[in-house]
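Only one protein chain is missing from this complex, and each of the others stays in its spot.
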Amino acid sequence: MADEKKFAGYICTGCGIGERLDAGQLETIATRDGKMQSCRQHEMLCSKEGVQTIRDDIANEGVTHIMIAACSRRAKVEAFNFTEVAMSRANLREGVIWVRPDTDENRETTQEMADDYIRMACAEVKFMTQPTGSGEQELNKQILVVGGGITGMTAALETAAAGYPVHIVEKSGVLGGHAGGYYKSIPTRSPYAEPQDTGISQMIADVEANDSITVHLNSTLARTEGAPGRFNAEIATESGSSETLSFGAIIQATGFKLYDPSALPQYAYDKSADVVTNEELEGLVMQADGGPIKRPSDGKAVESVAFVQNVGQNSTEENELPYHSGIGDMIAIKQAMYFKELNGNCDTTILFDNLRTPGAAGEDFYRAGQQKMITFSKGAVTEVVPGSTLEVKFKDLILNDDATMQCDLVVLDVGMMPNTGPDPYAQLAVEEAEDEAEKEKARALLENAPPSILNLEYRQGTDLPHLKYGFTDSHFICFPYETRRTGIYAAGPTRRPMDMRQAADDAAGAAMKAIQAAENAGKGRAAHPRSGDLSFPSFRKEGCTQCKRCTVECPFGAINEDEKRYPIFNEARCRRCGTCMGACPVRVISFENYSVDTVGQQIKNVEVPEEWDEKPRILVLACENDAYPALDQSAMNGVEITQWARVVPVRCLGSISLSWITDSLNNGYDGIVLMGCQKGEDYQCHFVKGSEMGLERMSKVGDTLQTLNLEPERVASYEVAITDIQRAPKLINDMAETVQNIGMSPFKF
Amino acid sequence: MTELNTAMIEQYRNSFLQEVEANVEEGEWVKMCMQCGVCAGSCPLGNAWEHPPQEIFMMIRAGKREAVLSSDSMWMCTSCYNCISRCPRGLPITHIMHGLAHYAQRLGLVPKNQPTQRFAQMFWQNLNKKGRVNELKLGLSLYFMNGFGEGVKTSLKMKDIGLGMLKTKRMAVTEAFGGHGVKDLSGFQKIMKKAHELEDARIQKSGN
Partner (left out) sequence: MAKKEYSFYPGCSSQQGASSSNMQKSVETMCEELDVTLNQIPDWNCCAASIGYGGGGELPRLTLSARNIALSEQHNTGQDIVATCAACWLATREAAERFHEDDGLMAETNQALAEAGLKLKNETPIRHMVEVLIEDIGYDTIGGKVQRPLEGLKIAGYVGCQTNRPFGIAGESFENPMYLDKLVETLGADPVKNYDKKVQCCGGALAFSEPEKSQDMIKTIIESAYDSSADMIVTPCPVCQMNVEIYQDQINQRHNTKFKMPVVYYSQLMDVAFGRSAKDSALDQQVIKAGKLEALAKK
């Protein structure tokens, strides 16, 4: 980085900016107030010539910091991509002219808004440095896959096919996982009418024949440490030997276990050998070896079979699964077809409550089952009576009748449970439980925690954090593979219940993410959602009080501690959310391009008019992931925003420093609106916990307001979705109304 | 036809569904119903059905032979085709209802004095006599005669209607003597006789 800083401003007059605003005045503000050493106007800054002007200044004039006053920072990012300088953007288009009416009486306040955004952008860029990466980055293309079932093998094959070497660590002595013991699988190809070959043997053969894939059977991970690009994993075998290898990224594909129906006596699972789970049936079919399927008790070929669906699933009862695995009905159809294939004219009845055969493929398979004369009865099974023929008692839910049927074999549709390690936050859950009952539950979870799988040497626990019911945490829709440990991707039924085809798709997705993570780590760039960002948090050690807030609050377990309990930031594990920065009570954490100052100075440089001018100022801190784009969208739709608002994008609500709030209140702002993503179990927060941490922190703003003797309504925080294009502006306008009602802040100097 | 009934019971002891598939018009569709209930909500005479189509299909699959075939329900079908146009599975529900009704009649299981059954039978006989329906004779039995059975208690009231039709020349007394009919009556009757034979043979075959 050049020692000498040189600041240049660029004001675009295109897109109607020039017509609506006095560009000359903006230029004066940029040079006089904003202290830009030069400032140029251009009628279309994003055009080739416009961009070239900037490039020329950087090349010939030694410009190091640029302020672009044009459209939103989310627009024209390709045109304004100057990696060698620090850059800020004043949002005159979406932020000002598009949200204000073009009328004479509004001209003055619209110009004032624009003036402020110029001041803010100038102040921001002054406190920024162009990030260059940590220098610790390493490119390690080797990928570790934990688990050798369908998911693991698919991930390995996909990774290898993309040219990256893979190691599979499999606990058991064979590859194939559950599916290795299945007769056939649910069809994945049109016409979706017959069970098809599982493809497992072929897949195992492919893995074994692939030079880029190394398989470690009877092996587990004894220890994993490091960060993306430089994970070191100790692979231990059952025999006691071990070796440590390094990897760029990790895929956890540890699959599932099945619910044990012994807990439900009404199904007589423990009393009769002829009551089996759907997975055990696969075993019986394999044993039959192409002949008729025989029942376990006496080896009689099965002449009638009942499939009892939804056993111990989707339930509110204690000891049953609160969720449904979603694929049991497709499995039942598949297995009923086994009997039609192998047992002649066998009666097959599927007793279901809600038949789940999703998608066109599911519908076709269901129809195929009906064509093959599988009987589908909507009935709730109340009891299975053991005996030489079994009696199944059920309530016929269509005819509202109590009914019974006799059969040779009963197959129970039991649900899938994730095979994950202990939740790193189980201890925290006990501590944070709100009442005794909840504490009790949390404690039970902690005590019955499964053994570790990854054995991570992270300050925040040995394994991937859970979301619910033991499944690993990831955003279900937006970034499904991205766990809360950067560079470690979960795939398959360890993430959510799924079938073989979905698991294979999932594995391919996770493989791509793992490759991307390894590549990014090699360049020192952030992963999702700030992908490409080279900045990373650092802290001023002299100021640190070793309070641990940062290590506790980091949603991604990126920060370890040294012996003296100072934080160690692992930049490759960091997602750049800034939650640590917002958490630090002594404000010693910062990024090169984002810090307490880059935002704090924007707040300070807004002109706050005297009280009697009756021009309030409302500070809006909007999360850049959802709230800020929502505001851009509403601007595009011409939704008005009050002329008193000044919007500052932040990385995450979690990054908001309390000092920004206190400072703005002290500086005479009349209201503050905070907008972040939805928190909680069904969170939308791109940093998983950031929004929750931030909102939690903001709940303490009340004290500040009290000491200043200010009304609590002056600060409001909201969860805003990217689709809230009417609501987001309204929340800001509501604050203007609130201020109107309670009056201006007395703190204007 | 109780003999046929016994034969059918004998043959399809275990599966009423298979019996329906083999003997009822469009019966092979019954297994494809997915029990969504759309048809049940579509019948215009909905509340007159003891068992709406959805339920009938379920009952067939549950082997409730007696209850289905002696039911009054399928005789409530007005042939409005609402169900057919709405069924997401494309079942020809109307035809299955007609088919079940006909099969029940063939086996002699229709409830006594079911008015639609009686009318349908009368209609069929009327048309077969001359190849075309003689509305007067059909109408006479309906409008002017009190003896259509318990089902039509209002038959006397129908008199006025008949008179209205006569006045507007939409009913002709001349029909009572001869009236319309196909010219090649013997050919027509031969065709129908053959068609009946072929159909009976098919069902007898399945009943043995």
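Note that the chains are named A and B in the order they appear, and that numbering of residues resets to 1 at the start of each chain.
We take it that contacts are C-beta pairs under 8 Å (C-beta built on N, C-alpha and C of every residue); 3 or more make two chains touch, one makes a residue touch a chain.
Worth saying up front: this structure is predicted, and the values here are computed from it rather than measured.
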item	value
Touched by the hidden chain, restricted to displayed chains	B
Touch list for chain B against the chain that is not drawn	25, 44-45, 48, 76, 78-82, 84-86, 94, 98-99, 101-102, 105-106, 115-121, 123-125, 127-128, 131-133, 135-136, 142, 151-152, 154, 157-158, 160-161, 164-165, 167-172, 174-175, 180, 182-184, 187-188, 190-196, 198-199, 202-203
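Note that in this section only the chains that are shown with their structure count from here on.
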item	value
Centre-to-centre distance between chain B and chain A (centres being mean Cα positions), rounded to whole Å	61
List of chain A residues in touch with chain B within their complex	347, 355, 366-367, 370-371, 373, 375-378, 396, 398-399, 401, 403
Chain A partner contacts - residues on chain B that touch it in the complex	14, 17, 31-32, 34-35, 54-55, 58-59, 61-62, 64, 89
